[in-house]
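Excluded from the complex is one protein chain; the other protein chains are retained at their positions.
We just call them A, B, C and D in the order they show up, numbering each chain from 1.
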Amino acid sequence: MTPEMMTNLKLFAPEIALTFFLCTLFVYDAVLPSLRKTLFPLIVIVFGMGLAIWATADVATGVQTYFSGMIANDGFGNFFRIFFFATAAICAIVAYGSKELETSGRTEFGLLLLCITFGLSLMANATHLLTLYIGIETASILSFAMAGFARHTLRGNEASIKYLIFGALSSGLMIYGFSLIYGYTGSLQYAEIGKYLTAHADGRPLIVLFALFLIYGGIAYKISAFPMHFWTPDVYEGTTSPVATFFSVGPKAAGVAALIRFFLTACATKTGEGVWTSIPGLSLPNAVAMIAAVTMLIGNLSAIGQTNVKRILAYSSIAHVGYILMGLVGMEKTGLTAILFYLVAYCLMNIGAFWVVGIVSDIKKSEDLSAFRGMGWSSPTLGVCMAVFLFSLTGIPMFSGFIGKFLLFGALLKAPGFLWLAIFGVLNSVVSLYYYSKILKAMYFERDEQVVALDLLPLHRAGLVLLAIPTVVLGLFFGPVIEFAEKAVLSFL
Amino acid sequence: MAQQCLYIVLLPFLAFLVQVSIGKKLPRHGDFVPVLAIFGSFLLAMPIFMELVSKGEVHDTLRFTWMSMPGAEAAGINKSFQIVIGTLVNNLTAIMLGMVTLCAFLIHLFSTGYMHGEDRYHLFFAYIALFSAGMLGLVVSDNLFTFFIFWEVMGVCSYSLIGFYYKKPSANAASIKAFMTTRIGDTCFLLGIAGLFYVFGTTNFLELYKLIPNPEYHNVTLLGMPAYAFIGFMLMMATIGKSAQLPLHIWLPDAMEGPTPVSALIHAATMVAAGVFLLIRMFPLLQAAEVVLPVVAYVGGITAFFAATIALVQVDIKKVLAYSTISQLGYMVLGVGVGAFAPGFMHLVTHACFKACLFLASGSVIHSVHTQDMREMGGLKSKMPVTFATMLIATLAISGVPGFSGFVSKDRILGGVLAYSMENPAHFILPILGFATAGLTAFYMFRLMFLTFFGHARDEHKHHHAHEQPLPMIIPLIVLAGLSFAIVFAGPTGIESIDHIMPTKWFDVALEGAQHEMGIVEHGNPEIHHHAHEQALIISLIVAFTGIFLSAITYLKRIINPDLVKKLTGPLHYILFNKYFFDEFYIGVLIKKVFLSFNRFLAAFDDMVVDRIFVDGWKDITMAIKAVIAKFDDLIVDRVFVDGPGHLAAVGGWTIRQLQTGKVQQYLIITISMLALALYFVR
Amino acid sequence: MSCILTLMTFIPLVGMITILALPKNNDNLVRWTASVFTAIPLALAVWLYMNFDTANPGLQFVQQVDWIKAYNIQYYVGIDGLSVPMVLLTALLSFLCVVASWGIDKGVKGYYAMFLFLETGMIGVFCALDFFLFFVYWEIMLLPMYFLIGIWGGKNKVYAAIKFFLYTLFGSVLMLLVMLAMYIYSEPHTFNLIELAKMHAFVGKELVLFGWAIPMDKLFWVGLFIGFAIKVPIWPFHTWLPWAHVEAPTAVSVILAGVLLKMGTYGILRMNYSILPDATMWASNFMMILGVINVIYGACCAMAQKDLKKLVAYSSVSHMGYVIMGMASFTTAGVNGAVLQMFNHGTSTAMMFLLVGVLYDRAHHRWIVKPDGSRGFGGIASTVPVYTGYMVIALFASLGLPGLSGFISEALVFLGAFSNPRFQVYVVIGSIGIVLGAGYLLWMFMRVFLGPLNEEYANLEDMTWREKFTLIPLAILVIVLGVYPMPVLNLMSSTIAQLLTLFNKV
Amino acid sequence: MNILDWATSLQAYLVVGTCLFLLGVFAVLSRRNTIGILLGIELILNAAGINFVAFSKFRAAAIDGQVFTLFVILIAAAEAAVALAVILRFYRLKETINADEANILRN
Partner (left out) sequence: MDVDFPREIHDAIGDGAIMENGMKLVLLLAQVMTLVSALVVVLHPNILYATIFLLFSFLGVAVMFVFAGADFLAGAQVIVYVGGVTILVLFAIMLTQWLYEAKLKTTLMKGLIPFIVVMGALGPILIKETLKLSDSVSATPPEKMGEFAALAKTQLIGQALLGNYLLPFEAITILLLGALVGAVWLARPE
């Protein structure tokens, strides 16, 4: 073992820990198949993720690449590592009690979840196109399986098919884009690509930009940004709630991280402390601004007429990507900080909202608005938590979602010339209130004909409350998280 | 003295509070409280009045700051603002105090008999007590701001009292009409006050009297016109509203829906006169404004004439009196307008007394025969001798028969008018209106007398039940009739050339003092004035007696058949009987047609346009689109948009969602097209 | 007692938590708890009134604590002459409304919890001196309001609630942008309203929107103004108001009309006037026109209403127009009158709404004229004389009868606006509103209270002690301030004088 | 340059790659059969592979491109495995493998 190897392994420790627990799960399941119906898989996952987070905290020093420049170790990436691990753990809890998932499939579900998390981590930290590719494919291919995890339902299967076709094509496009970029720059390293593109602005064939579009398409598919958002509502609606919960947060955050890392390294140059300038011939701010505007518009407007709550949330998640992308417009650190904060807030509130939907659909066998009728009265905990999540998603002060928007718009206003996007964005958030309030209306303003008592697992009750509390607390005392995010952004490689 | 005034005002106000809170539980429903209170006010006012009579002048002020707001340090428009209020006792105040307290007291007294046994008896006294407080407050105010406040208080009392029989829809309608019509004037009044604040920074009368002649203020403009003129016109509008001048006179006849004492007190003696009192108080300004006074004069003159013509044909005894009031108020306004300020004020006071007497007497009649229609009366002379006698005196007074108070004041006004037109021949129409009115007044007043008291009883049943009234109702009549003699105000006959030997000129002395205080300069040639007065005396005597004579031969002796006249002058009579269709025009056309439909339009506009188009927007468009699409896609029909501001967004969302066909390859086609499009876009 | 404002703000919140912790099914306990927790801020408000230094135009009872250091956000509260009348009004009305809501029997716990939460937001808005804090309070009021209307409202409650919510959110997101932009373009970056006002940082700069360079301060002004205008509500942003007022339960209507509307005008004075005086001058004509439109438009709409509550709601539109006129006049009397009108309208309209609520509780409808054209009420003055008495006070206060509070403020507004030569025409036009105001109120009074008795309502019950209890304090305020307004004017006048130094160029 | 020489040039590789890419995209968009779509995706991946290998030789003169292609091939295989499993499941549930019949989730 060379010292270099030691460093590599040490810095890769969180993923190694993850892999270890993945294997543990696999092996134990092979030996004692009966364990899969108990709490065991959950414990392994949560414990493993906890350990992985701890390991991340341990390596969170220094800014460097390792494994021969394949992957980065910086504050930014570690932020996302922790984010993914935590998300995975929460989603494991969400999935635990879900009746949509077969109990017999807990091990498989856990394995897929961990494998995808591994892929997400690679995505977020990749500094080499191949790493990015493997990360994305790990996340995608396994997600196809995960989307159809409820294998006996037509809806789940259809979700899987759509996800598959869409994902396969977009990854094909992306890989084609990689090949073109490779052809032009002769390198697969982000940094090298960036240097080459900056240096050779004159006479650059148009196809390079096309290649960049294709790469954007591949990543946009993960974050479901325009024009790769179409699969989102269908897949979220069709698949089981825990899976949708995970999809709406984990891969999305990873995609955002990959997008930021790729475009800020390969298509921009760092011109100062936390300030980037895009390569000549490509106005990243304008492009991102357009995409953000269209994405949020589509998400918000499409959500208006829906009656399926999961579908509403799916569209809303598209809209939120639009908001998140606004943070990239300024190409500087406040925007990125805002994005990171927003992701944290988004993680809390979106998981919470999807979770509630999952619980309701487990009991009422429906995700329709009518299933939520009177829920605020028949099950106060669920109702209050959902209200908190929805308000937070809308961006009402006192909830963390507001702070996220606050920071995003602040960053956007700093960038001169994008006032229009800011105004567009706030108007969109007004529109979003309309469909969120439909859920609130069903929960509180309407009464159900037959009152079905909603029995919550204690685990779920505790989990929801534990998500709701930080949703509120982060809306009032967000200083530490911001500082943390800012630190992460400043140590961006 | 000025402090005394506070008590004068406060006493009836306290009575009001007592009546409102515990009046119902007191013995006799507490009617004695306001009566005693107003009597107290009267007693307090008497010394002031007597001092004026004896010394020829009183003057005292009391001031304190009511509101003050510091302004921005650097002066500009944001100078500090304060309203100083207080009481002012001067000659005018003293006379008014005496008149108002006396009338009010007498009418309170009368009411105890007249209103006896009515529902909400205690509230009636509460209202008139509050009214008295308001009127007295107005009289003693030393500034226009509090003047306005009390002016409004009176308005509300008037509103409440007109609508006292609140179960009668006509009473309610009348009360609202009264309030709304005067409110138009009040609004102008407020603007006038605002103008005064803007120009002078104060509304204190004494300060204004000093400031008005200052040329510095003369040149201030307001809304493109000289400030004085603007303010003058606004105050004139206030008067027009309150004193029921043309074209806002329509409320006063309707106000007769109220109990008769109310008509006597509010709609004859005091409140309506407050408008004239305002003009008199602000006379220096009107005079300085120059353009205002002629307009005032015309308003007064025309009103006087028109109201008198309408009164000719009315059959409701109170309506006749109401139009007569309008007419007489027109006289006063005319007087002020031509600069005959003292006669105008004198007429105010004399009119208060005899008109109150007329109303009370008519009230007495109504109370006795339970009808207001003169066609159902007749021959009451013997049944109600005191009422008849007092009413006759008052009628003689109003008709301008020498020896009675009305003659004195009216004659002086007419003299003033004549002098004015002699100096300004262009205004020849004014004296014609004035003298014609005098004749008409005599005619219709005697018509009233003849129809009511003379001849034979036209309704036997009612006549049978008629009787003389109890003492509380008789005493006021007698006192007021007593005050209708000229000797109270001037010499025994009222004809100056005869009376100059008699030194009871306290009124003239007082008014000269007041004029001096205001800084009013008499214009014109004394020669012409003297001349005009003599001519006026003769003419007015002639027309008054002509009127009486015609009336007598028509209604007493029946030499001329009134019905025949009616037939002969058919259309004219119709117009007069319907009061020149003012009401029909205002209510039928202006309010119902124009205004209410405007409001309905606005409300509908609010609902339909602002709400629908801007906010709920696009609903119809959505529906139309949906109707088309429905044939192709059943799903759309089921999709019901919740009403709300999202319609525009909903349409957009609906459009976008049409892309979400559920067919993954179609998604991919769009995606690829977008990429291709981007390629073309960046090229 | 520098923490008195914090106490006032958060005691209701403590009350809310307490109420949520109370056992179920004990409604009376909840009611009493809510009363206690609103009575305490009221008591503190009285103390505040006693100890407020009227001569000091600056801030008092200031408390300044760092909140979020990274963004220089502070918990910064304090009151001056502009806010203290509003704080007092809020504390009073909240308490009275809790008492007035005694009759609510559906979801009592939730109702009072929401109500107390609302009070926290309201007092917070008037105390906050940090823009961020202000905004947070401003928005969190929406939540309880949304639920209060949506759950305990009338027939169209859902529509009304969402309409209210959407409208207000629309305004406040613009405010959010302006807040952020102010932070970014101020140097040093700050949300501190007082420092922003001192800075004049936005004059002469420009921002690009859709390719146009727009003066920054004017852009900010418009953004803020729309946000506040919706709350006031200023035409044409008023259409949420009739709905929200009509559908909301009585107490909530009272709060809406009594306090929430004033937040808009308060916000304009606090933000637009203090921070962007130049832009305010630039827009004064525009404001004046809107004020006049409000006065007349509101009155005209009120005149056409058949629903008693809707009439009162539109009358609020009209009356808030006077506030705008007064503010836009930039004169001592005008601005003082405007702030006084904010207070006075709060009391008189609160009375109106409470009274309408009392009637509704008994008759279960509020039609002046029923939709089918038949008489809604009629002649009930004889059956409910006490009620009628209170109504008369509220009504005359509302139509600006001298001697009652509404007159003073309206007159001051007119005097003030008229003494600014630029606005005299508007005042003349606006004065039509006085006439119209009398018109619709008296018309309503006649239809409902006078005339022959509608036999259906011969057995109406007169006011109960609880209802009287809620009305008497307001009636006293209406009368006392009508006769002698200095107690309230004193509070604000020095601050306003200071504020007006910004506009001396007029 | 004759056509045989051209065949060995970078241009020839790229043209073949591009055409393959276009054909693949066209197949994905137009085939009804999910397996047909899958075939199209394989074509796209091969197109990328050709590009990578060509650039590896003509542009970078380094092994990176080939390694990348190797991974592409591997991942394509894994993808195909999962995809076929999904398609089989689809067939079992719906008795069809036509992509446009997967349309219960829409709008």
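Assume contacts are C-beta pairs under 8 Å (C-beta built on N, C-alpha and C of every residue); 3 or more make two chains touch, one makes a residue touch a chain.
As the structure is a computational prediction, the values presented were derived from the model and not from experiment.
Note that the absent chain touches A, B, D when the full complex is taken as a whole.
Within the whole complex, the absent chain has one touching residue among A:F21, A:F178 or A:F210, and that is A:F210.
Against the chain not shown here, chain D presents residues 3-5, 7-27, 29-33, 35-36, 38-40, 42-43, 46, 49-50, 53-64, 66-67, 69-71, 73-82, 84-89, 91, 97.
Contacts to the hidden chain, counted on chain A, fall at residues 8, 12, 19, 22, 26, 67-71, 105, 108, 111-112, 115-116, 118-119, 122, 130-131, 134-135, 137-138, 141-142, 144-146, 148-149, 151, 160, 180, 183-184, 186, 203, 205-208, 210. Where chain B meets the omitted chain, the residues involved are 665, 669, 672-673, 675-677, 679-680, 683.
Everything below uses one rule, namely that only the chains that are shown with their structure count from here on.
Separating the centre of chain A from that of chain D, both taken as means of CA atoms, is a distance of 27 Å.
With centres taken as mean Cα positions, chain D sits 95 Å from chain B. Each of the following residues of chain C touches two or more other chains: 158, 162, 166. Taken residue by residue, chain B touches two or more other chains at 642, 644-646, 657, 660, 662, 664-665, 668, whereas all remaining positions touch fewer.
By the touch criterion stated above, chain B contacts chain A in their complex at residues 639, 641-642, 644-646, 649-650, 652-654, 656-657, 659-660, 662, 664-665, 667-668, 670-671, 674-675, 678-679, 682-683. Contacts from chain B toward chain C in the complex involve residues 20, 66-74, 76-81, 145, 148-150, 152-153, 156, 159, 163, 166-169, 172-173, 175-176, 179-180, 183-184, 186-188, 190-191, 193-195, 197-198, 222-223, 596, 598-600, 602-604, 606, 610-611, 614-615, 642-646.
Across the complex, chain B is touched by residues 25, 28-30, 37, 99-100, 102-107 of chain D.
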